[in-house]
Each structure stands twice: as C-alpha cells, then as structure tokens.
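Below you'll find the structure, written out as structure tokens, and then a few comments.
Now for chain A:
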Amino acid sequence: MSEASIERLKSKTTLKDILEVATEFERTARDFYAALAPKVQKNLRYLVQELAEEEQRHYDLFTQMAERDDLEQQLQTEVERPVNDHKFSDCIHLPDLGEQPDDQAVLQYALKREHAAMEQYHSLAQSTEPGAIHDLFLYLANEETKHKNELEKVYYETVHSGGV
Partner candidate 1 sequence: MSIRDVLSPFTAWKNLFRDPVTIADPLNERPGAARYRGFHKNDMDKCIGCGTCETICQNGAIDMLPVSGVPAKLGDSGLRPRIDYGRCCWCALCVDVCMTGSLTMSNEYKWVESNPDLFRFTPGVDKKHWDNAELGYQRHAEKHLTPGERVEMPELEPAARIGSFTEIVDGYSIEQAKLEADRCVSCGLCIATCPAHMAIPDYIKAVRDGDYERGVQLLYETNPFSQVCGRVCTHRCEDSCAARHEGDPIAIRWLKRHIIDQVPQEKVLELIGKPAAPTGKKVAIIGAGPAGLTAAFDLARKGHAVTVFEAQAAAGGMTRYGIPEYRLPYDALDKDIAVITAMGVDIQYNQRVGTDIAMQQLQSDYDAVMLAIGLHQGRSTRIPGSDHPQVRKAVDLLRQITTGEKIEAPKSMVVIGGGNVAMDIARSMARLQLQQHGEIRVTLTALEDKAHFLADPVEIKESLEEQINILDSRGPQACVIDDSGKLLGLKTWKVLSIFDAERRFAPQYDESDEQIHEGEMVVEAIGQMADVSLLGNELTEKLEWNRGRIQIDSNGRTSENWLWSAGDCVKGPDVINAVADGHRVAISIDSVFTQQEAKS
Partner candidate 2 sequence: MVMQALYDTLKPRFLLGEFTKQRDDLAFITVEAVRLHALLRHLRDQEGFTHLVLLTAVDWLEDGQFQLTYLLNNRAKRQDVGLRVLIARDNATMESIHDLWAAAATYQRELREMFGIDFPDSPRLHEDFILEGWQDIPPYRRDFDTLKYAQENYRDRPGRETRDPAQHMKQQLYGED
Partner candidate 3 sequence: MAYQPDRSQYPQKKADGTLDIDLASGKYLKLWQGPQHPGITGNMAIELTVCGDEVVEGKTHVGYLHRGFEKLMERRTFMQCFPIVCRICVPEPDFNEYCYAAAVEELAGLEVPELAHWIRTLILEMGRINSYLMYLGGQAGAFGQGVIGQWTTYVRDLMLDRFEELTGARIYHMFIIPGGVRDNLPEGFAARMETTLQEIESTLGDVERVMFHNAVFKKRAVGVGIIAPELLDSYGITGPNARAAGVAKDVRKDQPYLVYPELDFEAVTGKDSDIYTRADVRRRDLLLSIDLIRQILVKMPKSGAVMTKLPNVLHWKIPRGETYIRGECSRGEYGYYLVTDGSGYPRRVNVRGPSYTHSIALFERLVVNANISDVAALLVSLHTYPPEIER
C-alpha cells in the first residue's frame, strides 16, 4: 500500500492537507489542458482552452488563500475527511486521451473531474465552521457545480445535437 493510499484511509485530516491536494488538482488539470490545446484540431481548441482558463481561476483562488496570514491558524484545524475524497484525488492523475482526442473525449474527461470536485468542495463546506474557509468551499462547490452544468449542456448539445 503506498503512502498516499494510507494517508487517504485516515478519517481525519487537516484543512491544509486538503488544500494542498486541491491546489494540485487544479494545477495539474490546468497544465494538462494547456498542453493539450495546441495538439487538438483548431475546431476543438476553444473547448480545451476554456477548460484551462477555468482551472487557472480556481488555482489562483487557492494560492491566494494559502498566502493569507489570517487563515494560518484555521488551516491547522482537523476536519472530517469527505466521503468522496478518493474519487477527487484520483482525478489528479492525468488520463490518457491520446494524441488528438475529439470533443466528446475531452468533455467526458472534464465532466468526470468537475463532478468529483463539486462533491469534494461540497462536503468540505459542510464540515467546516462558518468563516472564510467555509465560505470559500461553498463558493468553490458552487463554481464547480455551475461549471459542470455548463459542460453537461455543452455535452448534450455537442454529442446529442443531431438527434432530431
């Protein structure tokens, strides 16, 4: 059993740890999309670029927070580990979408990620006391939900477009 896996089995963790994972989550995704963008056909590039931009925004939020002095104390607080934490951290691992994935493959991957993130942030918001961090998780959960919904709409319109 790897160290990471053992870590995941712990029922308690600190907010700091969680934040680190989350920051990593957003960063790897951003880099993945940024690297993918030039590889895909130009007609799909908008999709990948938009995804990269979205992840960048979230990454910025986390890094800004980590730098705030007023939150240092709170970050040490232990919180209940969210139920779906493993699904979330799984998503840090990059998928193999091949050299030239099409729109459907990109969308399916992005959807899976957004869904995991949404659930993760939602649970975290529930297990933190009211305050800046609680608000942040609420905000993120909401962001990811919105993003996921948008992606689902895009997916439906793109993949199911010709159904009529």
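Here is how the candidates were picked: all candidates are chains of the complex that A comes from, given by their letters.
Throughout what follows, a contact is a pair of C-beta atoms (placed from the backbone, for glycine too) under 8 Å apart; a residue touches a chain by one contact, two chains touch by 3 or more; residues count from 1.
All values derive from a computational prediction rather than experimental measurement.
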Touching chain A in this complex, which is it: 1, 2 or 3? 1
Which residues, counting only chain A, touch candidate 1 once they are in their complex? 41-47, 103-105, 108, 148-150, 152-153, 155-156, 158-164
